[in-house]
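Notes follow once the structure below has been shown.
Removed from the display is one protein chain of the complex; every other protein chain stays in position.
Moving on to chain A:
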């Protein structure tokens, strides 16, 4: 009963009830699966090298988004500035990537 009241209070204040471990364990299983998939893709010599590179980078981005959303709570409400800060950092990082690729390969 006491715990229930607490949850109700929490809902009024922030719009979410404290979540259990379920989502976090799902995020862990997905991360393990994506990691295994990336290692298996590299071990498969029948695949084209460029395809493997693009494929594993997409897997990495997907895994990063899942960990940011669930483990770092970015999916929760009230994370506008968090997303803004990280997006700004990512923008500068992508600029550096484009510079590196332009500098070396063209």
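In the analysis below, a contact is a pair of C-beta atoms (placed from the backbone, for glycine too) under 8 Å apart; a residue touches a chain by one contact, two chains touch by 3 or more; residues count from 1.
Following the convention adopted for this analysis, contacts and distances are computed from a predicted model.
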Among "Cytochrome (Ubi)quinol oxidase subunit III", "histidine kinase", "Transcriptional regulator, PadR family" or "Tryptophan synthase alpha chain", find the name that the UniProt record gives to the complex chain excluded from display.
"Cytochrome (Ubi)quinol oxidase subunit III"
Go through chain A and note every residue touching the omitted chain.
6, 9-10, 14, 18, 20-21, 24-25, 28, 31-32, 35, 38-39, 42-43, 49, 52-53, 56-57, 59-60, 63-64, 67-68, 71-72, 81-82, 85-86, 88-90, 92-94, 96-97, 99-101, 103-104
